[in-house]
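All protein chains of the complex are present and in place, except for one that has been dropped.
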Amino acid sequence: MRLKLEKRREPSLAMLVATPIASVILTMLIGIVVFDLLGIKGFKAVVDIFLSPLLASYKWQDVALKAAPLIIIALGLSMGNRAQVWNIGAEGQYVIGALCSAGMGMALGQSGGFLVVLLMIAAGVVGGGLWAAVPAWLRTKYNVNEILSSLMLTYVSFQVLGYLVGGPWKDPNGRNFPATAPLADAQTLPVWPESTVHLGVLVALILPFVFWVIMARSEFGYQVRVVGSSATAARHGGFDSKRTIWATMIIGGAMAGLAGGLEFLGVLHKIDLGFASGYGFTAIIVAFLGRLNPFGCLIAGIVLAVTYVGGQMAQSSVHIPNSTAGIFQAMMLFFILASDILVRYRIRVIPSAKAAGV
Amino acid sequence: MGIDFIIAAIITVVGLATPILLAGLGELVVEKSGVLNLGVEGMMLVGAISGFAVTVYTFNPWFGVLGAAAGGALASLLFGVLVLQLNSNQVATGLALTIFGTGISSLMGLSFTGRIVVPFLSVFPDALAKHEYLQLIFGYSPIVYFALIMVPLTTWFLKSTRAGLILRAVGENDLSAHSIGYSVIKVRYAAIAFGGAMAGIGGCYFSMVITPMWAEKMTAGRGWIALALVVFAGWRTGRLLAGAYFFGILMALELYAKASGFSFLPSQFWAAMPYAMTVVALSFISSRGSAGANAPACLGKPFLPST
Partner (left out) sequence: MTMISRRTLFKGAGAATLATLASPALAEDKVKVGFIFLGPIGDYGWTWAHNKGREAIEAELGDKVETIYVENVAEDASAIPVLRDLAQQGCKLIFTTSYGYMDQTVQVAGEFPDVKFEHCTGFKRADNVSTYNSKFHEGRAVLGTIAGKMSKSGVMGYLGSYKVPEVVLGVNAFALAAQKQNPAAVVKLVLIDSWFDPPKEAAATETLINLGCDIVTTHTDSPGPLQILEQKGLHGFGQGADMSAFAPNAHLTAIEDIWGPYYVERTKALLDGTWASIDTWDGFKEGTVMIAPYSKDVPADVAALADGVQAGYKDGSYDIFTGPIYDQDGALKVKEGEVMALGDLAVMDWFVKGVESAS
């Protein structure tokens, strides 16, 4: 008896939706078992990580704050991935975007207000887009694999960060600690009263709709999907794949830069050496978990944010180490990547020739 | 700045270059077979904690290195199953491996904080290993010599053996190799496991030689430098060796500049150099398209035979 993979005529929609859900549930179940083996109360730990943040309303803010950058970045990445453009450098574009926001703020002096904040956000978008333009240029002009170039530039961006916050942009009142001066209140994002939820969360809620409209209804979205399916199809459709590469890379970078700027203006209010907290890489998981669909990214972003927040809660309640959140996220990604095949292929059981009496 | 100074500087550079040489060599073979495994950092960390743990329990660093290789290979097989059997996206799977490896090594390492092992240093007699000049040759951990030997061995394997030829064929045109009758999947599994083992040994260099202890994330991103190194080397072993030492020199330069009080170039400049240079090298390599110095044609693409 053998298992045969039979290609489906169309990707199975049922599987597309079921597999991410199944992945999360499977991860939870395995988590319970592993924790119990390690001597930690497995059920409580998994509940704390996956459910408590949703059930405790005071935690929703934390989930929202963590989910917003993940969703925004993932939207940009998923558009690129649909076009077979693999931007792995979102973390670097996030950092550069934030730095550009900070730079714009410094250039505008101590002034604040709506226009200033808008300019700072715009600076972030432009900064991230430009940082992503480099791999785009290298790919279109020199055929350089954008996975590698964007990844390398991420590490270069960390050094740019280190140089700026440790040198020219260091807070003169910060006792030499490498960090920028904290933003004046007038330069921060407005927050929902009585909470820490900043404007960026609203942006993260609206953007999926924007991206859905673009991908599903616009000519550009169609172009992206055609270029992604095959180069020949693209040529026949009259689409310039190079243009698409430029566009999707820059949009991906712009989104990452936007997320960086919003995080700076809305949450951290300063940039220090720990600014790059991994959102750019986690967003790749979000994009996959969300099946590269804008609303999928929205939900997946929330799911991953829950594991982040839950992981922190579980540290103090059940004493699991903070490395666990990463393990869970990786497991969910493993499961969904593994189950990907069920979307495109059907499993058939073939009785062996012997059994059939041949 | 006498001979002693130069010898000591070289020894530091060797220590900096060896882990990335090991991981880079492993990843080079993997990529030659057509697979892109971005999980090097994760595999190195798993190797670091595995090697450390085995050495703690067996008091034998040789077992430790074996344990590190086994740990790295096991971690890589996780990637292998997903990518080869289930055709999952290589980029995402590799990243997941890095995140997973980082987390699982931290978890495994919890019971090892504060413990140390005897550093796995030179096995040559002190007269040679600690000799003023001869230490340049005899003063290193066995892992260093292993790394250096693996370079010509791997080169010979890839260029002169049938298995190596098959591996390269699989990397350049998997469908043709498949139609001739070679098992693309088996070849790639072997390559991936080799890459994992080498990354694991590279990782245990941190926990068994440089600073014989365990600390979370102690490879500090060297896995990513190893990935850069493979590309920088244009997927050629000789260039990989030179590149590893070049990167090692850059890392050492940063520290020497600081310790000597030089501040005309910020330290971040030196730290960024390996990555920036890799991007530049990439541009030269990719645009010229000369055979042998180019990325394997199937790099990163799933193997989808029609049968």
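The chains carry the letters A and B, assigned in the order they are written, with residues numbered from 1 in each.
Just so we're on the same page, contacts are C-beta pairs under 8 Å (C-beta built on N, C-alpha and C of every residue); 3 or more make two chains touch, one makes a residue touch a chain.
As the structure is a computational prediction, the values presented were derived from the model and not from experiment.
Residue in contact with the omitted chain (choice from B:255, B:280 or B:297): B:255.
Remark: the omitted chain is touched by one listed residue; of A:51, A:118, A:233 or A:347 this is A:51.
Only one residue in the set A:36, A:240 or A:272 touches the chain that does not appear here, and it is A:272. Looking at chain B, the residues touching the absent chain are 5, 8-9, 11-12, 15-16, 110, 113-114, 116, 119, 121, 206, 210-213, 215-216, 218-220, 222, 251-252, 255-263, 267. Residue positions on chain A in contact with the hidden chain: 44, 47, 51-52, 55-56, 58-59, 62, 162, 166, 175-178, 182, 267-268, 270, 272-275, 277, 309, 312-313, 315-317, 321-323, in rising order.
One rule holds in what follows: only the chains that are shown with their structure count from here on.
Centre-to-centre, using mean CA coordinates, chain A is 28 Å away from chain B. Those residues of chain B whose C-beta lies close enough to touch chain A in the complex are 36, 38, 78, 82, 86-89, 91-93, 95-97, 99-100, 102-104, 106-107, 110, 216, 221, 224, 227-228, 231, 266, 268-269, 271-272, 275-276, 278-279, 282-283, 286-287, 289, 295, 299-300. Those residues of chain A lying in contact with chain B across their complex are 38, 86, 88, 134, 138, 141-145, 147-149, 151-153, 155-156, 159-160, 162-163, 166-167, 281, 284-285, 288, 321, 323-327, 329-331, 333-334, 337-338, 340-341.
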